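One structure, as structure tokens, below. Some questions next.
Only one protein chain is missing from this complex, and each of the others stays in its spot.
After this line comes chain A, so read on.
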Amino acid sequence: MVELHGWADWLVSSLLIIGALFALIGSVGLARLPDFMARLHAPTKSTTLGVGGVILGSIVYFSVTASFSWHELLITIFLFLTAPISAHLLAKAGLHLELRRVENTRDLRAQPKQYSDKD
């Protein structure tokens, strides 16, 4: 471990704390929200900022101590590519299994049959 200068120390620490905070909020949301579809929103949204904060912290830390570091950006690219796809697959599975939805969910589909696998 290398000692950081004052400002870099503060910057890296606060980025890590912000990242950790959003990851925590995402997990709390997973436990607190009422039904499957609503729960899906928490991990797909909040964790992107959670991982983003940690990645930014890592970029700053390695750029200050060693040489300029960019390859953390690859993690961001992979995350943005995979998060919506996994959310989509989970939502699809929940939809076709017809999981219980919270009572005040409004179904505004004109022809719900058009979205089902059943023939």
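Here, contacts are C-beta pairs under 8 Å (C-beta built on N, C-alpha and C of every residue); 3 or more make two chains touch, one makes a residue touch a chain; residues count from 1.
Throughout what follows, contacts and distances are computed from a predicted model.
Trainee: Can you match the unshown chain of the complex to its UniProt protein name from these: "Sarcosine oxidase subunit beta", "Potassium-transporting ATPase ATP-binding subunit", "Na+/H+ antiporter subunit E" or "Fe-S cluster assembly protein SufB"?
Mentor: The missing chain's protein name, per its UniProt entry, is "Na+/H+ antiporter subunit E".
Trainee: For chain A, which residues touch the unseen chain?
Mentor: Missing-chain contacts on chain A: residues 22, 25-26, 28-29, 32-35, 37-38, 40-42, 44-46, 48-49, 67, 69-71, 73-74, 80, 83-85, 87-88, 91-92, 94-95, 101-102, 104-110, 114-115.
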